[in-house]
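For this depiction, one protein chain was excluded, whereas all remaining protein chains were kept in their positions.
Up next, subunit A:
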């Protein structure tokens, strides 16, 4: 598991599938090989009023770690992250009386996964309750585990195929964790950040 950067991407006057096609052409021209599919999904549950102070649980799955369920408990001031095995999903079903999910907020990003040198690139189409919201590009540099060490390198890579719209600063979530060892849960945090933005956006979200 290497350092991963997640960023939104949009092109003027282009639909989602068109944007993905442009990007996949660019990345293949750089020598990438397509390697299967990926899917990251997120379901959000909120505590019922009887439990007192409202808390939110975000449950996420990442096809990269298929045997793990990630959950982020948000009590308004602090987010607690938890990585568990698949049984957690069943546990959430048992707790449906205390934590209810709003079905129309189920968010997911799915698409094709590419390998290029030591990088993984994933071009994801984001939908919130099946409505198209935008494109998320995930780039992972597998050999390096400390964001501060390889941020410049990743920035250069991103600029290489996203052009001028590539991010110039690390994702907000990573900014005060640049010196720490990167773990899969950090990717989950980044996805949640973007999913939350997409859910709030009325239509198609643009940078």
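Assume a residue touches a chain if its C-beta (ideal position, glycine included) is under 8 Å from a C-beta of that chain, and two chains touch if they have at least 3 such contacts; residues count from 1.
Definition applied: contacts and distances are computed from a predicted model.
K.L.:
One chain of this complex is not shown here; going by its UniProt record, which of these names is it: "Rab proteins geranylgeranyltransferase component A", "DNA primase", "Origin recognition complex subunit" or "Mediator of RNA polymerase II transcription subunit 27"?
P.N.:
UniProt lists the chain that is not shown as "Mediator of RNA polymerase II transcription subunit 27".
K.L.:
Which candidate, A:31, A:86 or A:163, sits in contact with the chain we can't see?
P.N.:
Hidden-chain contact among the options goes to A:31.
K.L.:
Who touches the missing chain here, A:86, A:117 or A:163?
P.N.:
If we include the chain that is not displayed, A:117 is the one touching it.
K.L.:
Using the touch definition up top, pick the residue from A:17, A:143 or A:163 that touches the left-out chain.
P.N.:
Checking each option in A:17, A:143 or A:163, the one touching the absent chain turns out to be A:143.
K.L.:
Considering the whole complex rather than only what is displayed, give the residues of subunit A touching the chain that is not shown.
P.N.:
With respect to the unshown chain, the touching residues of subunit A are 1, 30-31, 116-119, 141-146, 148-150, 152-153, 156-157, 160, 181.
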